[in-house]
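Shown next, in structure tokens, is the structure this report addresses.
Apart from one protein chain that is not included, each protein chain of the complex appears where it belongs.
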Amino acid sequence: APTPEVIEKEVTRVVEGEKVVEEVVVTATPAPEVKETFRVAVVMPSSITDMAFSQSFYEGLLKVQEEMGGPQAMEIAYSEGMFNVPDAAAALRDYASEGYDLVVAHGSQYGTSLSQVAPDFPDTSFAWGTSIDTFQAQGIENVFAYQAEAQEGGYVLGTIAALMSESGVLGVSGPVEAGDAKLYVDGFAAGAKSANPNVNVQISYTGSFSDVSLMATAAETHMSAGADMLTGSSQSVVGAIGIAKDNGGKWFGTQWDQTALAPDTVVASQVYDWTGIIKDMIESHNAGVMGGKAYTLTFKNGGLVIAYNPAIEVPAEIKAAADAAIQGIMDGTIDPLAVAE
Amino acid sequence: MSNLFTLPVLLGILYSGIRLATPYLYAAIGETFAQRSGVLNLGVEGIMLMGAYTGFLVAQKSGNLWLGLLAAAATGLLMGLMMAVVSVTLQAEQGISGIGLQLFGLGLSTLLYKKTLGGVESITGFQPIKIPLLGDLPYVGDVLFRHNLLVYGAFLLVPVAAFILNKTTFGLKVRAVGQNPQAADTLGVNVTRIRYTTVMIGGTLAGIAGASLSIALINLFQENMTNGMGFIAVALVYFGSWRPLGVLGGALLFSFVNALQLWVQVLGIPLPSDIAVMMPYLLTIFALAVSVNRTSKPAALTKPFQRGES
Amino acid sequence: MPEKPDLKRILNRTIEALLPLVGLLLALLIGAGMLLALEVNPLVAYSALIDGAVGGTSSITQTLVKATPLLLVGLGVVISYRGGVINIGGEGQLIVGALAATALAIGFNHLPRIILLPSCLIVGAAAGALWGGIPGLLKSRMEVNEILSTVMMNAIALQFSNFLLRGPMIDPAEIEAGTRIAQSALLPEAAWLTRLVPKTLLHSGAILAVILAVAVYVFLWRTTIGYRIRAVGLNPHASRYAGINVPFYQAISLTLGGLFAGLAGAVEVMGVQHRMLEGLSGGYGFSGIVAALFGQLHPLGTIPASVLFGGLIVGGNKMQRAVQVPSSLITAMLGLMVLFVVSANIWARVRARRREMHE
């Protein structure tokens, strides 16, 4: 994973980049449309309404678009449901050949395809999530990479949950024991154990990203087994949230602020804020840096945010513990995947 | 790590298993009618999704769960009608038309969901009803007799379906049409009408199966929320040897093992999660392999009827 | 055995074979209505669809890349179907085929291409055959219905794949990077199928699939085993009386169905993805059934049917990009096409019957 210093440099470049954009815009004004609209295309495995990974990125794009001045300033195209890699590869190539400035491959499975498409379009920037590989080793210079450190928020939410729990039992349910979900779950468990070594963290996986019904049953099982604080990952957790709501449990969300779904149940969510990364990629591109940077969403660079539900009161001392955890993660004294002594 | 064989765990499995089995029961009992008359409807999955969607949408917009249920049933009925036109009247290959219907239902429900709802929202669904007296029984009272109406409905459907199939003139016609439509035809039984009816019953129940998820058990709609349940339901009909009681057995076995494997995980019993998730599928095959009671399948299953051919 | 060529007969047959296209057009018409409802010009959308399917090298190769696994899975479906068994286990068989080919390629990455490449294909096919053979065995030995067992085997394969890809077979780079995404390492280049057109994904697996389609045709219609499979599929009772071991040939049909799906998985890994990952099957296990039935359950018919169906999917994706409609619209339209095309078959049948009446 990249060190915090790298990220810091990138953050500064974001600021510089903004100036570059302004310059371009200024010089371009008299000339008939040289480069007035920045065109972004994103290819996603799930849908833009998945309440998770894809939606958070798409909404990030919309936010940046708004900031930049609407569709005139930035055009967004997307291909969703591209779980099939050759389809995604076709989409990537297509967008690039249509002259999109930034083409985002929002799925780790797209890497191979991307490494084959990118060299053919040196004037296009590509981005690959979630990964840290920009293919520079293969001599490819126009690919950005990004990923989220899901375990960081997991750790913090685990801390809060452990401290809030009355039963001392926490229920965690994930889809498949891998990737982002596993990092989040492991972080959550580590945070909980660190906050209260006696807490019992129960973990289950449903083996599917979309099995809403089984995810609900998993939550039901956790609650029957005594859990009062629940969390989970993937778009299928919506079912689990309903169970928590109906049975008086509390829920912690990730990837997306899930408060709206159950305002009396969701305590806090780890929210992915991709806007910083998106803006930086745009600005790098406009500054002539076509790729080569690997981003991670962290607390430190503001990509990860803990969004509390204002309707649910979290005791001040617990909030303080959470803040301490965030601080510890930011300054490197806490490893969010390890149980603190 | 705790023991799996404690009363609370067993009661928990019972409770969750009953809930998990609910959508399978509606869909598989409905499919039993269709298959008993000789029509294989592989499109149950698509109908369930459409039922889940319309049930949720109408319940949410009208604030009336019964209207939602009605809408889901009506949607299922319509999609069943579609399947019947294609596979009974137009005599299309049933395996493929089912897959077509499944794709259509998946696509349309998602499209409509995006256009009308745009995101996941939840509603308050059918609430648990305690059955007087029985609900107060120690231990099992909570587990067996505090469910919502659609759960009770699913289990009530089993004897009702068995009764209809075995004790009514309609049921006799259904069984005859599925075994030997030519013979039924010569006795003045309208084969086409019987098949339309059963496929539409199957569709209606599949629609309700979807609604049982979206307005009674999970109380929200999400794209592809059935996640292959429709196909499992079809498999359960085979498991149950085309008898409602057999289907009940299959649905309960599958659901109980699913609930059990979650408990295995929750209790921290060291078994890889993926292997745990496999258990219901493995055990269902295993149970069928070792069971002895095998009613033969409806002889005319998947075979379109044409008068005069023998 | 070929009948005497007769021009009028051939013409009539061609017309009957093309009639299902009417169904396709009808589905497009309803799709146009749906597009209009989404405030999209159907003409623009459909020209994008056609362009995406056949408009240029890139599109055509994409269509062929898509058609390859459809054809392979479809061939397996054809064999199973001819043997009188319904194989809905293509998904699972494809997954285990891909897993096996990946494991071999990575485990023996030092082997020379001439050995590694065919071994990977063979092992992938064998793994698929095993996965199809289990339902076959269950059916022949314990009378377990294959619809039930193949549906269950799909789920088992998926979890099995999850287990391997997040554990024993995970890309070490994923662990190192801490991202822990469930995918295998890249296959050694020795196990990559040759690219046929530079800068496209079209690979030699497409040629292999076509050769195999012809081979399956020869197998089914020119060999004794193929004859027995077809006999068992058409009339198991008479086959039994004639001394054919019916359960055995049913099991063989399922096994061969699995073999081709497994091969499709291996080819997909070796030709397109170059690594095993979640979602590789891409629904080919089901769409292969559709392709086979579009192809009238004939191995040679499945070739154009796969290309047609592949083109529809690829063109549909292009349409999604061009007019920015949700991908679910394409799914719904594909569903309608399947429904209408199978329904249209009845016209062909009625026509054929009428023709016979006058002949």
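Letters A, B and C name the chains as they come in the text, with residue numbers starting at 1 for each one.
We adopt the following convention: a residue touches a chain if its C-beta (ideal position, glycine included) is under 8 Å from a C-beta of that chain, and two chains touch if they have at least 3 such contacts.
To be clear about the criterion, contacts and distances are computed from a predicted model.
The subunit not displayed here is recorded in UniProt as "ABC transporter domain-containing protein", chosen from "Urea transport system substrate-binding protein", "NADH-quinone oxidoreductase subunit K", "Hydrogenase expression/formation protein HypC" or "ABC transporter domain-containing protein". Put simply, the missing chain touches B, C once the whole complex is considered. Remark: the omitted chain is touched by one listed residue; of C:29, C:175, C:242 or C:350 this is C:242. From the set C:46, C:108 or C:227, the residue in touch with the chain omitted from the display is C:227, counting the whole complex. Chain B residues in contact with the hidden partner, per the touch definition given at the top, are 167-173, 175-176, 179-180, 182-190, 296, 299, 307-308, 310. Residue-level contact of chain C with the missing chain is found at 1, 3, 222-225, 227-228, 230-231, 234-235, 237-245, 353, 356-357, 359.
By our rule, only the chains that are shown with their structure count from here on.
Considering the contact criterion stated above, the chains in touch with chain B and with chain C alike are A. Greatest centre-to-centre distance from chain C is found for A, with centres as Cα means. Each chain gets a centre from the mean of its Cα atoms; for chain B and chain C, those two points are 28 Å apart. Counting partners per residue, chain B has 110, 114, 223, 272, 274, 277-278 as the residues that reach two or more other chains. For chain A, the set of residues touching two or more other chains reads 47, 176-177, 207.
Taken in their complex, chain B has these residues touching chain C: 42, 46, 82, 85-86, 90-93, 95-97, 99-111, 114-115, 223, 228, 231-232, 234-236, 238-239, 272, 274-275, 277-278, 281-282, 284-285, 288-290, 294, 297.
The residues of chain C lying in touch with chain B in their complex are 34, 38, 86, 88, 138, 142-145, 147-149, 151-153, 155-156, 159-160, 162-163, 166-167, 286, 289-290, 293, 326, 328-339, 342-343, 345-346, 349. For chain B in complex with chain A, the touching residues are 8-9, 12, 15-16, 19-20, 23, 110, 113-114, 118-122, 213, 217-220, 222-227, 229, 258-259, 262-263, 265-268, 272-274, 276-278.
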